[in-house]
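All protein chains but one are shown in place.
Up next, chain A:
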Amino acid sequence: MNANIDIDFNNLKTTGIKVNYLYVCERKLWLFDRGIQMESRSDKVLMGKLLGDNSYLREDKKEILIDNLINIDIVGDDEIREVKYSNRLAHADRIQILYYLYYLKQLGIEKRGVINYPKMRKREEIALTSEAEREVEIALMRVKEILMLNKPPQLQRKPYCTKCAYYEFCWG
């Protein structure tokens, strides 16, 4: 395993949402980073908010924000948890929580991750293995590369483009 390849974490650290977008769409990542954001009037965004706000009222919900970069929904004694509306972009959600675990590890905190899909009554456990660490590192380097581009990555049709907030921007 190459877990010992040194990366300059301080220079690479970014927000969770950007790591997530890398797996959703590189173009979306670039646009979002440049402040070209779409108004969130979609019901889906609202739904996500409602879920995040109401689903875990019984638990001691502790949201934490580290370095203004990492905003974790729920932090428990030995696990962190993210709540997601659907698993349509499960891959992207997984890298995001892996990134949080990675970030915490840099701060000397080791935890496990859980993604909750309350709507589907499903939970997924996520552990930061050394492969996963490597995956996070590669993702971080890739984010950096994309954000250095002078213009947005080329348009490429994705199956979920029509549901993306940028659809009219990209394809109109």
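FYI, contacts are C-beta pairs under 8 Å (C-beta built on N, C-alpha and C of every residue); 3 or more make two chains touch, one makes a residue touch a chain; residues count from 1.
Everything below uses one rule, namely that contacts and distances are computed from a predicted model.
Q: UniProt name of the unshown chain, from "CRISPR-associated endonuclease Cas1", "Iron-sulfur cluster-binding protein", "Dihydroorotase" or "2-iminoacetate synthase ThiH"?
A: For the chain not displayed, UniProt's protein name is "CRISPR-associated endonuclease Cas1".
Q: If the missing chain were put back, which residues of chain A would it touch?
A: 34-37, 39, 41, 150-152, 155, 167-169, 171-172
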